[in-house]
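Here the complex is missing a single protein chain, while all its other protein chains stay put.
Chain IDs A and B follow the sequence of writing; residue 1 opens each chain.
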Amino acid sequence: MQVPAQVEYEKASSVSHALSLLARYGPEARILAGGHSLIPMMKLRLAQPEVLVDVNGLADLRFIRVAGGELRIGTLTTHAQLLDSALAAGHFAILRDAERVIADPIVREWGTVGGSLCQADPSEDLSAAFAALKGTMIIAGPGGKREVSAREFHTGPYETVVGPVEMLTEVRLPVKAGAGTAYVKVSRRAGDWPVGAAGAALWLDRAGVITDAGIGLTALGAQHFVAAEAEDYLRGRRPGPEAFAEAGAIAAANCRPAADQRGPEDYKRHLAGELTRRALAVAARRAGWGEGTGLGERTP
Amino acid sequence: MKITMYVNGSEHARDVEPRMLLIHFIRDELGLTGSHWGCDTSNCGACVMWLDEVPVKSCTVLAVMADGRRVTTVEGLARGTRLDPVQQGFTACHGLQCGFCTPGMMMTARWLLDHNPAPTETDVREAISGQVCRCTGYQNIVKSVLWAAAHEGDA
Partner (left out) sequence: MSEAYGPRPRKEDARLIRGQGKFIDDISLPGMLHAAILRSPLAHARIIDIDTTAALAHPKVTTVLTGEDLAARGLAWMPTLSGDVQAVLATDKARFQGQELAFVVAADKYAARDALELISVDAEPLTPVMDVSVATSGDAPLVRDEEGFAGSGNRIFDWSAGDEAATEAAFARADVVVTADMTYPRIHPAPLETCGAVADYDPVEGRLTMWVTTQAPHAHRTLYAMLTGLPEHKIRVISPDLGGGFGGKVPVYPGYLCAIVASMTTGRPVKWVEDRSENLMSTAFARDFHMHGEIAATSDGRITGLRARILADHGAFNAVAQPTKYPGGFFHIFTSSYDIPAAYCSITAVYTNKAPGGVAYSCSIRVAEAVYLVERLVDMLAGRLDMDPAELRSRNLIRPEQFPYTSATGWEYDSGDYPRALALALSLSDYEGLRREQAEKRARGEYMGIGISLFTEAVGAGPRKHMDIVGLGMADGADLRVHPTGTAVLGVSVQTQGQGHETTFAQLVAHELGLDPDDVEVVHGDTDRTPFGLGTYGSRSTPVSGAAAVVAARRVRERARIIAALMLEVAEADLEWLDGAWRVRGDYAAGAGIVEIARAAHSSLDLPDGVDGHLDASAVYNPPNLTFPFGAYVCVTDVDPATGSVVVRRFIAVDDCGVRINPMIVEGQIHRGLADGVGIALMQAITFDAAGNCLSGSFMDYLLPTALEVPSLELGATVTPSPHHPVGAKGIGESATVGSPAAVVNSVMDALAPFGVVHADMPLTPAVVWGAISRGLGPGRRLGRRDLRRRSGDALARDQGRGEDPALGVALAVADLSEQQVDGGGGDRVEVGADRGQWRDEVRGLGDVVEANHADVVGHSPAALVQGAQDAERQVVVGREDRGDLGHPGEDLAGAVARGGVPVRRHHRRDLRARLG
């Protein structure tokens, strides 16, 4: 088996301890969360950090709770915990949709929400989900905490705004009435990274008009994982197959997927449209749009 | 780095390089070769063991991360000479051929049954979906786990 290169290892006992370790060891130090992205990269020697700062001991970063009108998720929350959380799914079914199809049950027990976001792999499912939900990231640094919109968190493939002496501590998702959310993914096989995926969040008013829309695209070359033009198109409209198809077409036209083993560009572009359309339809249904009343069946 | 681990109920202390993977610690340092490895990319699950009470792909964890924790491997599955129902199920239902994936499969199966004593076929398939078997087509693995669920209480 391939094995990592030599590395030093430190266990952090608190966020400030972790930050001081990062400061002490400099830019070649890396936070080690679940390790389920970092260690595979180290084995393949695609990553060769000099020091690992293990934050797994920071139990207070493992939580899912509602406070201040937000669903708050601690960075060390595992995929499995998020998947199993009735609270999270109750507010945002998209989280359960996405978590069901991230990796496999064993990996989900160890990989963390924060690790997933900080890995910033363009194929990371949660990045698009949180972008769709218009979340906020809380980043701790030597000078205290700062907030960054989920849509500004990623600066490129494998790059985020988190500085060398900073760490992500929490994700906050605004809870607003009238929401329906969904995530749809196509992969070549169970447990595989997505060929493409789309997450949608719709907020409907009492009249059934879309007051706000969030669309995240995974692995499809969308800037910041977001289909902003399609969101703009939907705002103020009524849900419906035509609107969703049009939003899908707009999303497809505005993303820049790259061909790889998972598929050629035209296929991925097609997926951007198709999956956006599907995710919107499910999200709308969950927001209460549908036969008869137009409002009713709403995710709790 | 000095670490201590409680493996299948016994304490083991060793001085290891921080980069050593848990699978290598268990196999090479402790000589417990029942857990295997089959890939470089955390995809195959041949290395699945428990860290505390949770299955983990032990090729994706550093030994130092398991410092002070409990590890259970296939060697710790039987209680004394009494085979775990999962082990019995695998034999009764021909759930293994070459046997290379089997330890990892059984550890996951035990975990599944601990949390879900009456799984459906789909539950079983889902639980082992991060693990590859090249021999059985999964059919008899699924059957074995369901057998174990049905025979859990047997003396």
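Descriptive notes on the structure:
The rule is simple: a residue touches a chain if its C-beta (ideal position, glycine included) is under 8 Å from a C-beta of that chain, and two chains touch if they have at least 3 such contacts.
The structure displayed is predicted, hence computed values, not measured ones.
Note on the undisplayed chain: of the listed residues B:Thr4, B:Thr33 or B:Asn116, the one touching it is B:Thr33.
Touch with the hidden chain on the side of chain B covers residues 17, 19-20, 24, 27-28, 31-41, 43-44, 46, 73-75, 77-78, 83, 87, 90-92, 94, 96-103, 106, 121, 124-126, 128-142. In the full complex, chain A touches the hidden chain at residues 1-3, 5-6, 45, 104, 186, 188-193, 195, 261-264, 266-267, 270-271, 274-275.
Throughout what follows, only the chains that are shown with their structure count from here on.
Note on chain placement: the centre of chain A and the centre of chain B lie 30 Å apart, centres being C-alpha means. Across the interface of their complex, chain A is touched by residues 1, 17-19, 21, 23-24, 37, 39-43, 45, 48, 54-57, 59-62, 64-65, 108, 126-127, 129-131 of chain B. Chain A contributes residues 1-9, 32, 35-36, 39-40, 42-44, 52, 54, 56, 103-107, 109-110, 190-191 to its touches with chain B in the complex.
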